[in-house]
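Note that this complex is displayed minus one protein chain, with the remaining chains in position.
We call the chains A, B and C, going by the order they appear; numbering starts again at 1 in every chain.
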Amino acid sequence: MNQPVLGLFKYVDSMVEAAVMLKDTGYTVTVFSPIPLGAELDPIIVRKNYIKYFSLIGGIIGLLFGIILTLGTAAMYVLPRGGLPLWPATPTLLLTYESTILVGVIFTLMGFFVIARLPYYGKKRFYTPKVALDSFGLLVEDIQEDKIEEVEKLLHDYGANEVNRVEQP
Amino acid sequence: MSGILTKLKDKLQSYRVPGYRTKFEYKWTMVVDLDRCNGCEACVVACYAENNLPVVGKRDCDISRRFSWIRIERYIEGEYPDVKVKFIPIMCQHCDAAPCELGCPVYATYHNQDGLNVQVYNRCVGTFTCATYCTYDVRRFNWFTYKWDSPLEQQLNPDVTVREMGVMEKCTFCIQRIRVAKDTAKDEGRKVTDGDVQTACMQSCPTDAITFGDLNDPNSKVSKLAKSPRRYRLLEELNTDPSVIYLKRVMDEKKGHGSSHG
Amino acid sequence: MENISYNEVNEDVVRTMTHTTWKYWVALVTCAVMATVLWGGAWAYQIYVGQGVTGLNTPTFWGIYLANFVFWIGISHSGTLLSAILFITATPWRRSIYRSAEAITFFSVLTAALFIFVHMGRPWNFYWTMPYPTTRQLWVNFTSPIMFDVFAISTYMTSSVIFLYFGSIPDLAAVRDRVTGWRKPIYTYLALGWRGTEAEWHWLSKSYTFFAVFIIPLAVSVHSIVSWDFALSMVPGLNKTIFAPYFVVGAIFSGTAAIVTLMVILRKSLKFEKYITMMHFDKLCLLLLVMSLLWSYINVVEVFSDWYANTSVENETLRYRMFMPPHSYMYWLMIITNSIMPLLFIFKKLRTSIFVCVVVSIGINVGMWIERYLIVATTLPRKYLPNMWHGYTPSLIEISITVGSFFFFAMLFLIFVKVWPSVSIYEVKEDIGIPMRKGFKRH
Partner (left out) sequence: MKNLIVNFIILVIFVVTLGVGYLIADQYIGRAPEQPINFSHKIHAGTNEIPCMYCHIYAERAKVSGAPNVQRCMGCHKIIKTESPEIKKLAGYWERQEPIPWIKVHNLPDHVDFTHKRHIKAGRKCQECHGPVETMDRVTRVASLKMGWCLKCHAKYNVKNGRECWTCHI
């Protein structure tokens, strides 16, 4: 069984240095932060943006939905009005535009939920309220029993204010 | 490929209203001869009786909530001795390119297969869009639940729906009479002929100013009247393509009196 | 903002949610009671008796309700502007005010959507306007501008709720950690199990960008569609191509003014002086000045093209609006509040004076309401056939519902500041900067 270790840092750059060091050694590191960190985390991990595929698929589905809804139902209910053709272009475009955005937004939201694995109310995962305040947390996992103290020392050396052995999730 | 495209184009074209309106069996049209109209408002009364229109009372009349589907507009020109008074009865014009039909979100108003502009009372949700878009101000709204004092409820026409509160309504060209005429014609296995349908306003007009009939029938009275050089349609420049044709009043310009000479 | 610590932000925001003075309760109860009586009571009476209780009449079928509808939709554009446009252009000063602006968006769209039902003759049949399969085999008319409205507003409402909620997830997690008692399970549920890992932040910011990109064209289309309710008719004075940009500009104008007013109240009542600084008012007032000039330009263009066309019907509409009391008084008041008063903001001293900000921004909102009112109340009484001309005066019921809508909106906003972090915790922290060993690094 592995014993995860958490280091709480006050400064981002010291945390990043520690994370790079630990990652190179072969541990799994997870960063917790109270604010979104963009370019600062580039040395640790670079992620691709998968959300855009969800948005694209949602947009296309919305487009098709709008076209089918307006044109299809207009063909089913042939009731002429106002001298317009059965399939007038402008309203179709307008409603398709709206449905594209609506389904696009909903798919983006679903994409976020799927990728970020939220909402999560299940079995307790590691979390400390301090990372929502002012501390940047570095959770180190996959440590062998005999290496724990070494990791703790390393975290201290890189300027962690607090180093805890956290409960096994 | 181009063959398919032409076919598709033809198919779409056939759904365009002007194209497929020509396939209508009937094209109900009303001709109003303004030279004959003397503004007696008998048509208005007849309409009230035929179509179950409520009498709204003084207060609502004051704030322009009269219920008459047909109204006589009076236009007075000139100073006292040289006064010209003109009347024009205005009812729903049953426009072929009606602006009101575009506005309704629920198809409560649309164009039917006889070329009539239709109002379906029980589908109406009362968004007022049709009335706002109407350029002739002919639509009427049921502001309240109107009641007929006893024994007046006995004279309600059973063929016409009594409208609920919150519903828009307008002149229907006496659709119930058209229906009866079509019903009889169908039983006898013929088309509706000229003179089968009389609208309430036409029936009651003492000077025969109003004529109603089928414009598709070249021998009908309206077809002949519609060729008159005095013919015009109300606000024709708006391209609403109305089904009501007015025959202009000819006045003696030199004398300036309201007398008419046909 | 460097002198604020991260902890302080959490404490300040959570304090506004947990510490309630009696003044708040007085305000909330007043708003709730007034909204119920003025809006709910009057509306119930109207539904029971009929639309006849309004001042509407045969040529003027649309009145103050439509004006209110357009006004509230206009207010809603504030949130979109501040959150979305300023987000994708990475403008730092949006951070402490955008959350409340998004709330304004949602609540005003809600109010506006209710006004559609208020103005309907048979509101209990409202679901007939929804395209869904029914056993009656009936359908909706997609050429109707009202149908565009149904689509646009439902899309806008959904998107703005998602936008508001989505941006608040990390803050709800922060609140969840601080609160106790009955609040704890609620916020635990709302926070969706947010932990603040790097992956979560990454996907959050990426998705947020997409929402921002989606919602900007949506907001523009929503108000264009609202303008087409009028502009697609043949009524002289309404059938104009300029209407869509006119409405969009007016919407952003009135929305920003509403933000200024509400920010002053929020700042005073919740003691947010640290976060909502004079700098914010300075920038917002500059924005107001720009929008005012734009609005004045389009207003002049509208009048100018009518005047130049010189048709009898257009001339009559202009004459009725600009020179015939009582509408002429309202028209010129609107010109003063919307075109002339915002010119005060040319001076930096006046831009940073709370008093001037409040007076001018309230003036702008009054002016913008008048604009919407005049659009319906001066065109429909003067349609083509002069025999049917008839003026329009709102009845007491209509005025009561109008006033009630403002209390309703205030009530929603008051509830909002207590249940939701009204200043974005994590973005204010971003504004403070990322803590590095050599001090804060700011974007």
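What we mean here is this: contacts are C-beta pairs under 8 Å (C-beta built on N, C-alpha and C of every residue); 3 or more make two chains touch, one makes a residue touch a chain.
A quick note: this is a predicted structure, and the numbers were derived from the prediction, not measured.
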| message | Among C:3, C:21 or C:137, which one touches the chain that has been omitted from the display? | response | C:137
| field | Absent-chain contact - pick from B:38, B:145 or B:176 | value | B:176
| said: Out of B:38, B:161 or B:216, which residue would touch the omitted chain in the full complex? | reply: B:161
| Touching residue (missing chain; options B:28, B:110, B:128 or B:141) | B:110
| message | If the hidden chain were put back, which residues of subunit B would touch it? | response | 107, 110, 112-113, 116, 118, 120-123, 159-162, 172, 175-176, 179, 183, 186-187
| If the missing chain were put back, which residues of subunit C would it touch? | 133-138
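Convention: only the chains that are shown with their structure count from here on.
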| request: Averaging each chain's C-alpha atoms to get its centre, pick out the one most distant from subunit B. | output: A
| Counting in whole Å, what is the centre-to-centre distance of subunit A and subunit B, each centre being its mean C-alpha position? | 63
| said: Taking the mean of the C-alpha atoms as each chain's centre, how many Å separate subunit B from subunit C? | reply: 43
| said: Can you work out the whole-Å distance between the CA centroids of subunit A and subunit C? | reply: 30
| task | At least two other chains touched by the same residue of subunit B: list those residues. | result | 99, 102, 104, 107, 110
| task | Find every residue in subunit A that makes contact with two or more other chains and list them. | result | 77, 79, 81-82, 84
| task | Please name which positions on subunit A make contact with subunit C in the complex. | result | 10-14, 30-38, 40-41, 44-45, 47, 49, 51-52, 55, 69-70, 73-74, 76-77, 79, 81-82, 84, 88, 91-92, 94-95, 97-99, 101-102, 104-106, 108-109, 111-112, 115-116, 118-122, 125-127, 129, 131-134, 159
| message | Can you tell me which positions in subunit B touch subunit C when the two form their complex? | response | 60, 63-66, 71, 73-75, 90, 99, 102-107, 110, 123-129, 131-133, 135-137, 139-145, 164-168, 235, 238, 240
| remark: subunit B partner, complex, touching residues on subunit C are 49-52, 55-59, 61-62, 119-123, 125-126, 128-129, 138-141, 143-147, 150, 229, 232-235, 380, 383-385, 387-388, 390
